[in-house]
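Every protein chain but one is kept in place in this view of the complex.
For clarity, chains are labelled A and B in written order, and residue numbers in each chain start from 1.
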Amino acid sequence: MIEVFLVLLVTALSASLLGVFLVLNKQVMTTDALSHTILLGIVLAFFITDELRSPLLIIGAAAVGLITVYLIEFVTRSGLMKHDAATGIVFTGLFAAAVILVSRYADDVHLDIDVVLMGQVLFAPLNRIDIFGISLPYALVQLTILLMINTLFVLLFYKDLKVSSFDPVYAAAAGISTVLIHYSLMTLVSITAVTAFDAVGSILVISFFAAPAATAYLVTKRLSHMIWLTLSTAAFNSLAGCALGYFTDTSIAGSVAFISLLTFFIVFIFNSTRLLSKVYKKA
Amino acid sequence: MTEIAVSVKNLTVAYNNAPVIQNLNVDIKKGSRTAIVGPNGAGKSTLIKTIMKLIKPVAGQSFIGGSEAKSALKTVAYVPQKGEVNWDFPATVFDVVLMGRYVHKGLFKRPNQTDKNIALSALDTMKMTAYKDHQISELSGGQRQRVFLARAIAHNASIYIMDEPLQGIDITTEALIIKTMKQLQSEGKTFLVVHHNLTTVPEYFNDVILLNKEIITSGPVADVWTEGNINAAYQEKGDKEWTS
Partner (left out) sequence: MDILTSYSFLVVALGTVILAAAAGIIGSVSVLKGQSLIGDAVGHATFPGVVLAFMLTGVMETSILIIGAVSLGIIAFLLINMMTERSKISLDSALAIVLSGFFGLGMALKSYIQGNPNFNGTQGIDDFIFGQAAYILKSDVYLISLISVISLILFLIFYQQIKIYVFDPVYARTIGINVKLINVLILIMTILLIAAGLKSVGAVLIVNILIAPAVIGMLWSNKFSSVLAVAACAGALSAFSGTYISTALTGIATGPAIILSLSICVIISMLAAPKGIVLKKYRMKKLGESL
């Protein structure tokens, strides 16, 4: 059980850290899109390799995730439709294709649609890898490496990320490559979504990207504070959700996603009532 | 011969099918306070965004300090229009001003104590030191504009490009911005400002560009700021041709 929690925790931290910038840039629904469409990449790569544990699956999925981002932006830039309509159309189209491929051609293998949405975090510890003689869950190792990469990215590009999400025009005018920053961020988001998706399913991935960062955004005044609070909230949500799922014997991924919504609302209500009292004082 | 800070040659910019700016030629003198004036849709914001290489022109070139390269943009500080910024961003006044130093820091480098001191003194110039730790969403329109000018000062640019900096702000801030502009001009800085208030043009600027898709006229305010030229810019010129 400890290992299940650790997998959740590391996933939550890697996704929510990038989620900070997605929330600030109003791009969270893009993760909704790509966390669904990566299934198409997994399926296609599976047809090529015929093996579920191949690293090609991850690469294929990450590639399709990126293609999703590019496609949405290409369609939006062409001026044919608005960004939100493009998001909705691109993701449902690619996901529908994936669902049909899975149900028609891969029904007999372990590519269950339910698992795609809901993940199987309970099974994550079953897949193990030996490092320096210590047996560790494969997913945990994978996600820990990813967490380190994401942390390094945010540390190195902190000021560029900050100025390009606060004031993109100024940033671009000052010669900071906002396009490069944007695509690097989305590449990492895509890779994180794929890796996390395998363990916790697409719905919880979206929740990890959105909920902790939005919760922190409600109450913080500085970016650095927002990042710390996001990470703490993500850890809390994983712990509380994991416990809820464990004790009620329900889907752990589902419980964590639901708890994340609750945490947000508790902070939301606390925050708006305090604002109310401020208004009363002034009046 | 006076030095040229910004130069635009044969510039044409189009969105979709309609040209917004057509065959534009203009030079902005180094050390000038130049206003860009014209009716809505005249292409004022488009012009400055093209100068900053944010929009790719259909034809023509723009030069900053004689250079067409993107790296020349480092000498330019941009003061954005209010709507372009995410006001709910979790940043304090000091954070925003410090962003003006980012351009001088290569990849991976954080602002150091010198940068912080520069930011503090820029805040002092704009009389915003008391608000240093306030979140930007708590500021009034005038205060926000002061913060942005402070950021441009911290940037230590030689050319300041501003998009309607005086729109919707209080008189004190307006006076302070103009005073600061004149002070910086005396240090050799150039200002290129999109301006909407026709009555204050002669008082605030020494050069003016009258724009309506193409240059109506440009030059020293004393020479070109005439009723005839202003009317020429503000009549709905050539509109039927392009809106069809």
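Basically, a residue touches a chain if its C-beta (ideal position, glycine included) is under 8 Å from a C-beta of that chain, and two chains touch if they have at least 3 such contacts.
Quantities reported herein were computed from a predicted structural model and do not represent experimental measurements.
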| item | value |
| --- | --- |
| Identified contact with the non-displayed chain, of A:L143, A:A210, A:M226 or A:C242 | A:A210 |
| Which residue of B:T12, B:T129 or B:Q185 touches the chain not shown here | B:T12 |
| Positions on subunit A where the hidden chain makes contact | 23, 26-29, 31-32, 36, 75, 78, 80-82, 84-85, 87-89, 92-93, 95-97, 99-100, 103-104, 107, 113-114, 117-118, 203-204, 206-207, 209-211, 213-214, 217-218, 244-245, 248-251, 253-258, 260-262, 264-265, 268, 271-272 |
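Assume only the chains that are shown with their structure count from here on.
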| item | value |
| --- | --- |
| Subunit A-subunit B separation of Cα centroids, rounded to whole Å | 38 |
| Residue ranges of subunit A touching subunit B (in the complex, touch as defined) | 24, 79, 156-160, 162-163, 165-170, 172-176, 217, 220-223, 225-226 |
| Contact footprint of subunit A on subunit B as seen in their complex | 16, 49, 52, 54, 70-71, 73-74, 76-78, 80, 84-86, 88-92, 95-96, 99, 102-103, 105, 107-108, 110-111, 135, 151, 155, 161 |
